[in-house]
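This is the structure I have questions about; it appears just below.
After this line comes chain A, so read on.
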Amino acid sequence: MTVTPGWYMALAAVLFVIGTGGILLRRNALVMFMSVELMLNAVNLTFVAAGRELNVLDGQVAVFFVMVVAAAEVVVGLAIIVAVFRRRQTASVDELSELRG
Partner candidate 1 sequence: MDFPILSALIALPVAGGLGVLLVRRDELALPLSITSSLVTLGGAVWLLFEFESGEAGFQFVEKSTWHEPWGVGWHLGVDGISLLLVVLTAFLFPIALLASTSVTHRVRQYMASMLFLQAGITGVFLALDLLVFFIFWEAMLVPMYFIIGIWGDERRIHAAVKFFLYTAFGSALMFAGILSLGFLVSDQLGGPTFDFVELLGADLTRTAQFWLFGAFGLSFAIKVPIFPFHTWLPDAHVEAPTAGSVILAGVLLKLGAYGLLRFNLTLFPEASVDLVPVLAVLAVIGILYGAIVAIVQTDIKRLVAYSSVSHLGFVVLGVFALTTQGLQGGVIQMVNHGLTTGLLFLLVGMIYERRHTREISEFGGLASVMPLFAGAFLFTAFASIGLPGLNGFVGEFFVLIGSYLSLPGYAVAAAFGVVLAAVYLLWAYQRMFTGEITVEANRGLGDLNLREKVIIVPMAVLIVFLGVYPKPALDIIEPSVDAVLERIEEKTDYVVPEFGSTTDIAVEVGE
Partner candidate 2 sequence: MNLDFLAVAPTVAIVAAVVLLLMVDVTFKVGHRWWGFAAALGFIGATTASVWQWVEHRGADGELFYSGMLSVDGFSSFAGMVIFPVAGLGVMAGWQLVRGVGKRGAEFVALAMVAASGAHLMAASADLVLLFIALEVFSISLYVLAGFSRKGDGADEAALKYFLLGALASAVFLYGVALVFAATGTTSMYGAQSFLDATLILRPGVLLAGIALLLVGLSFKVSAAPFHVWAPDVYQGAPGGVTGFLAAGAKIAGFAALARVLVVPLGGYIDDWAPAIAVISAMSVVIGTLFAIAQTDLKRMLAYSSVAHAGFIMTALVAGPAGVADMWFYVATYSLQVVGAFAIASVVSGALTGKSPLSDFTGLAIRSPMLAAAMALFMLAMAGIPLTAGFVGKAAVFRAAIDADYLWLVILGLVAAVGGLFFYLRVIVLMYMQPSAEGVPAPRVPLGAGVAVSVTALVTVVVGFVPWPLLDWVRAAIPL
């Protein structure tokens, strides 16, 4: 049994679903954000695997872009979470439900 890129793509799909589950199930904003990062990396894995399968470089190139963007997202995301934490002394998103209805 050889491990084809298909396996990697399946693994990526699983990771993606796990990340999604993290967002739906965890209530700490930081952990939720980490789940998003997990999803992005699952996508990266898909890109690489698909690029390998198709024998094109575009997949790998895309990954670099994604990593850069993810980094930018981290910066802003952490800043927002910190701001919220400073203000409310909590990182639990369930505390933030003032806006609703």
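For anyone wondering why these and not others, all candidates are chains of the complex that A comes from, given by their letters.
Please note the rule applied: a contact is a pair of C-beta atoms (placed from the backbone, for glycine too) under 8 Å apart; a residue touches a chain by one contact, two chains touch by 3 or more; residues count from 1.
These figures come from a predicted structure and were not determined experimentally.
Here chain A touches just one chain among 1 or 2 in this complex, the one numbered 2.
Those residues of chain A lying in contact with candidate 2 across their complex are 9, 16, 19-20, 23, 29, 32-33, 36, 39-40, 42-43, 46-47, 49-51, 53-54, 56, 58-59, 61-62, 65-66, 69, 72-73, 76-77, 79-81, 83-84, 87-88, 93, 96, 98-101.
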